[in-house]
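All protein chains of the complex are present and in place, except for one that has been dropped.
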Amino acid sequence: MAAPQQQKLKVNGPVVVTANRLTDGAVVWRTAAGGWSAELADAAVVTSAEAAIALLAGAQQRDIDAVGAYVAPVLLGADGAVAPGNLRERIRVAGPTFELPH
Amino acid sequence: MYVYDEFDRAFLAERVAEFRDQVGRRLSGALSEDEFKPLRLMNGVYLQLHAYMLRIAIPYGTLNSDQLRRMAYVARRYDRGYGHFTTRQNIQFNWIKLDELPEAMAALAEVGVHGIQTSGNCIRNVTTDQWAGATPGEYDDPRIWAEILRQYSTLHPEFTYLPRKFKIAITAAPQDRAAIKVHDVGLRLHRNEAGELGFEVLVGGGLGRTPFVGKLVRPFLPARDLLSYIEAIMRVYNQYGRRDNIYKARIKILVHEIGAEEFSRAVEAEWEAIREGALKMTDEMIAEIRGRFLYPDFAALTDNPPELVEALKDERFVTWHANSVHTHKVPGHAIVTISLKPVGAPPGDATADQMEVVADLADRYGFREIRVGHEQNLCLPNVAQKDLPALWAALDAAGLATPNVNHISDIIACPGLDYCALANARAIPVAQEIAKRFADLDRSRGIGRLHVNISGCINACGHHHVGHIGILGVEKNGQEFYQITLGGRADEKAQLGTLLGPAVSYEQVPDLIEDVVDTYMELRAGPQELFIDTVARLGVEPFKERVYAAH
Partner (left out) sequence: MPLIENGQIIEDRFVRVTDEDALPEGVPVLIGTDRFLKEAAALKGRQAPVGIIWPNNRPIAEIAPYLDQLSLIALNFPSFRDGRAYSQARLLRERLGWTGPLRAIGNVLRDQFLLMERSGFDQVDAVKAADADAFDEAVHRYTVFYQPATPDERPSLLRQRLGRTVSGVPAGVPK
């Protein structure tokens, strides 16, 4: 999955804007209120390229809260629940796919 | 072991202070991410999928027990209790926080450890043979020359913003364990007919998107001219290497585009102008560096002491001994490889507890010294043979005695999509699944030496091109697929693997590898013919037929 930052913006389906928090690198999502949340459920979900570009532009305005913002696909459940749209995003939400050393 | 003095300590403390200041400016907004990124990279700090990653150099693969213990401390205090040893004699911490990084770095700097030159477009951590100084038949200890290059290249004012990263590897033994032919510069230390010490110089090797085996630019460079010659290479590269396209910026592309001869001419011309200058090393300078490597005070011992003979009655010990213990140049001693590839675990990972166990064992049995090799295993280079049984028992208890070194389950794998922001596909779970298929020791011993290398993308951190079996993760329509190559090798006969056929899905990889191995077992001329030799003799065709017929 080519690093999403380099992809051209094609939106066919629901998307969110995601990034890493500056202070600790944690995965965060852009909220409708123009902030960042560590919960995917709080993410602003948009469905058009136009809206995605606007959301992304807002996210990139200040690079001091979160860095490397990009548009990522999500899946919407029947109940409106938001889930990551591909493997890369699933791993960003849930962590590595194997048991971590301990 | 190299002993840092006041000078090195002062430098590291200043480096930490500089980074602390840079992090402070970043957090305050005085530095933008664009400006900060190259600065953090120069200290080994990446931003990965879920967190920052700190990469720490283990120069020429040598650590003392205090340093390893400090790494355990950092893993526990600032990370999640483990670290990952890479293919470049580095260790990576995967979950570190930016605002805690200066503290973690200060803790490491206290024992002379740092992340300088583990990233960025500079001369990277110089790598060499993990058996250096211990293996028989060496022309010299390559670490002395690696240390000279480390000092020379540290914060070099001219070569900190090269077109692209720059990797140098050195070998001084007939068997190349440092993969010098696939580095930007590969140095083979040897003696000429007059008995003088010097380097064969290869330039333009490398893996990644456009893999090349390095080309010979100078058969013999007197050792004392090393720095001026390297400076000449760097200066030619810095001025003429491509900067218009990141994929064409490595020195291998420059060498390829203008040809090795033309490149060598340019280097020689530059070298002529500087070879008698400030970089010319005197015997005293070299002796000074050499004098700061402390060697163990080996006892006068004989091979096969009674303790060892007795232990060799235990079959489990015999298996481990045959697999993980290698000949030392001093009688009565041995080199011990510690496999970080227990079946089912992420290749190259060690927990803080394991690091401490190894550090303690190095104190007790190994003159406090630990090595790290590009195969992602650890090594105790100086162990008395009489101590091997006790060492084995302790390693075994800590889950560190898997006797699979150089076996098919001793897989080299990059972090892949489970951690890496650049990845196309996962590498670690693929390695885990393959290792499980070959968990049976009799089976894997019967197969013999077989290196599997896995990279999660074309950047080739898992060195897949030079794996006997290479596995490269690619993406097809949002799914993970894998290309398989056969016949690559990283040693003195280095060559790139040949593509077996169309890429296969994640689920198909383990079966396919089993088919490849079964085909080898059928086709090999006898148990003595290694996998790599069978592939060399027959090519990939017979493998291809069998494997793709089955799927």
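Letters A and B mark the chains in the order given here, with residues in each chain numbered from 1 onward.
In the analysis below, a contact is a pair of C-beta atoms (placed from the backbone, for glycine too) under 8 Å apart; a residue touches a chain by one contact, two chains touch by 3 or more.
Predicted model only: the values in this text are computed from it and were never measured.
Chemist: With touch as defined up top, name the shown chains that contact the chain not shown.
Modeler: Spelled out, the missing chain touches these shown chains: B.
Chemist: Check each of B:75, B:134, B:162 or B:517 against the chain that is not shown and name the one that touches it.
Modeler: B:162
Chemist: Decide which residue listed in B:196, B:288 or B:541 touches the omitted chain of the complex.
Modeler: Touches the omitted chain: B:288.
Chemist: For a quick check of understanding: of B:121, B:432 or B:453, which residue touches the chain that isn't displayed?
Modeler: B:121
Chemist: In the complete complex, the non-displayed chain touches which residues of subunit B?
Modeler: Touching the chain left out of view, subunit B contributes residues 7, 10-11, 14-15, 17-18, 22, 30, 35, 38-39, 121, 148, 151-162, 227, 235, 238-239, 243, 273, 278-279, 281-282, 284-285, 288-289.
The rule is simple: only the chains that are shown with their structure count from here on.
Chemist: Between subunit A and subunit B, what's the gap in Å when you average each chain's C-alpha atoms?
Modeler: 34
Chemist: Where on subunit B does subunit A make contact in their complex?
Modeler: Interface residues on subunit B, with respect to subunit A: 26-27, 29, 32-33, 47-52, 80-82, 96-99, 345-346, 349-351, 417-419, 421-426, 428-429, 432, 475, 478, 480.
Chemist: Would you mind writing out the residues of subunit A in touch with subunit B in their complex?
Modeler: The contact residues of subunit A facing subunit B are 1-3, 20, 22-27, 63-64, 67-68, 86-88, 91-92, 95-98, 100-102.
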